[in-house]
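Shown here: the complex without one of its protein chains, the others still in place.
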Amino acid sequence: MRHALNVAIGPVAFRVGSPWKAPVAALAGLYADYPAPADAVCDFTVRLEPEKPWRRWLRPSVAIHGDYMLPDAAPLSLAHGLLAAEMGMNLQMALGQKRFLLLHAATVERGGRAVILTGESGAGKSTLAALLGERGWRLMGDEFALLDCESGLLHPFPRAISLKNGSIAVMRKVAGEGRFGPVLEGTPKGTIRHLKPRADAVARMTEPARPALILFPRFGSERAMRPVGQSEVFVRLTQASTNYVALALRGFEALSHLVGACPAVAIDYPDTDTAISLVEELFRELPQ
Amino acid sequence: MGDVMSEQSSKEGVLANPTRRTVLALGAAAASTVVTIRPALAQTVGSVMNCEIPVPGPEHSGQYIAADGSLVAPGTPGSFAPPARPITGEEAKTLLRGGLTPNGMDSQSAQAYANYIRRLQSGMSGFTCYASLQLPR
Amino acid sequence: MAGPIYIADDQGAVRAVQLDGLTALFHAPSGMTHLVAPPAPQILDALRQGPADARTLLARISAVYEIEEGSAEAIEARLDELEAAGLVRRA
Partner (left out) sequence: MSRLLARILAEPAAARALNPDQWTPLVTAARAESLLGSLAFRLEGEPGLPRKVADILEDARRDSEQARTQALWEAEMARRALAATGVPMILLKGTAIVAAGLDAGRGRSIGDLDILVPRDRLDDVQRALLQAGWEWVKADAYDDLYYRRWMHELPPLIHRSRDRMIDVHHTILPPTARPTPDSAALIRASIALENGHRTLSPEDMVVHSAAHLFADGDLAGGLRNLWDIDRMLREFTARDPGFWPRLAERARLHQLRPAVARALRLARSLYATPVDPALAGRRRLSDLFFEARLLARNGWGQPTRRALRFAFYLRSHWMRMPPLMLARHLWTKATR
């Protein structure tokens, strides 16, 4: 690999390599403030490489390869190399993470207590977490929550936030231009722009927090909340986890403990201000 | 964490300490009382890959798609030529829900493609993508 | 005529957690998690007293619980499900 980058995000270290300079350089820019992996050892390797040798020059397209791969993954255009890198790292986490119970969820923390925001893609959890991260909360991650099976604590995974379409403008109002990556137009998910988390979120990326509240946010309806029963939470979280089955008994114990220990609420919201007030209200009502 | 677990575990079993003469419904013969948790990728698939489904897969390229989704020889009456490009994950999701027909497809061929996708099985091109679009089973 | 005899794994093979109304079972031999609704946990418990056919199980369960008439079929259907999930097996 001509170009390579090692980067640590929370407790996980990645090695990303490519024969092209551009995707690695873009990634290095976005993660300039992140530390290099401890011991110089990486958990996962991602390769952003041409699908066929001639595709390096001729209509270049980036295949996402690495330690773990999926069939049916289509390549991306070279202009979207940064998105390919993001997907490649996510893919290693989804298929290869075996230390923590991995939940597809955003997490924010205040006073050592963490709120888990989970739900179907498009529910707005990423934007909501990013906004909370600008309003007095520590952003622990916008994509994956890492539950430590032994301690029951959540570990941060504060990668650059992947903003899509409308949420780019929302965040541009509250975060300076210097924290944004390049605009990626016409990707399979529309327009994408990455936002670097605030400096404190990166500085505290090895500091775990105790889960206190599980929320299932849904954008688009009138303000509403509904408590969610334990068995429903259990099943929904197994479906939000890519490694629940692989972790076997450890996963079962960690998840049943989480479900037993945290209240869970489904919240509907018509706009982000309402969502933030709902999160604040529910967090205040938690027993100390 | 161990403490909470042992409190919650039904160590004694249900019969050992039952509430006497509790009514227990045994359910209809057709009802189901066991749900098995399966490995899940569905929620994350958009984050981990740019997924698409070739119709038909490269192992059957050139074949046409009948209305029920099965593969037939090119030109078979009532069958449809394959789409010019693979169907993306998003399009497949829309198709399977019976939503709008993706650009460049008429509704009948779209229906045949949707049926083809429904018949995909593990080991065939596109299956991982299809499986990832499924709601939790 | 007696139907097939069923056997359940012993208690040590299964971890159970109550979740409002349902029971989450971790089945160690398979590494699988099942969520089961009544009467499945009661059937498993009754079967742990020793291998039994559907009729014997019904007798064991009705010694403890009030159950409706003509339930042998329902018990058999439950046993089929539990067998498919690997939680019980035929002797």
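Order of writing sets the labels: A, B and C. Residues in every chain begin at 1.
Just so it is clear, contacts are C-beta pairs under 8 Å (C-beta built on N, C-alpha and C of every residue); 3 or more make two chains touch, one makes a residue touch a chain.
None of the values given here were measured: they were computed from a predicted structure.
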- [ ] Tell me which residue among A:Leu27, A:Cys42 or A:Leu146 touches the hidden chain in the full complex.
- [x] A:Cys42
Task: Touching residues on chain C - with respect to the absent chain - done: 28-32, 84, 86, 89-90
TODO: Determine and list the chain B residues touching the chain excluded from the picture.
DONE: 36, 38-39, 60-63, 71, 119, 121-124
- [ ] With the missing chain put back, which residues of chain A would touch it? List them for me.
- [x] 1, 6, 13, 15, 17, 37-43, 45, 47, 49, 65-68, 98-99, 246-248, 250
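Here, only the chains that are shown with their structure count from here on.
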TODO: Report which of A-C and A-B is connected by more C-beta pairs in contact.
DONE: A-B
Task: Distance from the mean Cα position of chain C to that of chain B, given in whole angstrom - done: 29
Open item on the list: Nearest whole angstrom, what separates the Cα centre of chain A from the Cα centre of chain C?
Closed with: 41
Open item on the list: Please tell me the distance, in whole Å, between the geometric centres of chain A and chain B computed from their C-alpha atoms.
Closed with: 25
- [ ] Going through chain A residue by residue, note those that touch at least 2 other chains and give them in order.
- [x] 235, 238, 244-245, 253, 256, 260
- [ ] Specify, in ascending order, the residues of chain C that touch 2 or more different other chains.
- [x] 15, 17, 32-33, 35
- [ ] Could you pull out which chain C residues touch chain A in their complex?
- [x] 15, 17, 19-22, 24, 26, 28, 31-33, 35
Task: Complex interface listing, chain B residues touching chain A - done: 1, 4-5, 8, 35, 37-44, 46-53, 86, 88, 90, 125-129, 136
TODO: Enumerate the contact residues on chain C facing chain B in the complex.
DONE: 11, 15-18, 23, 32-42, 45-46, 48-49, 60-61, 64-68, 71, 73-78, 81-82, 84-85, 87
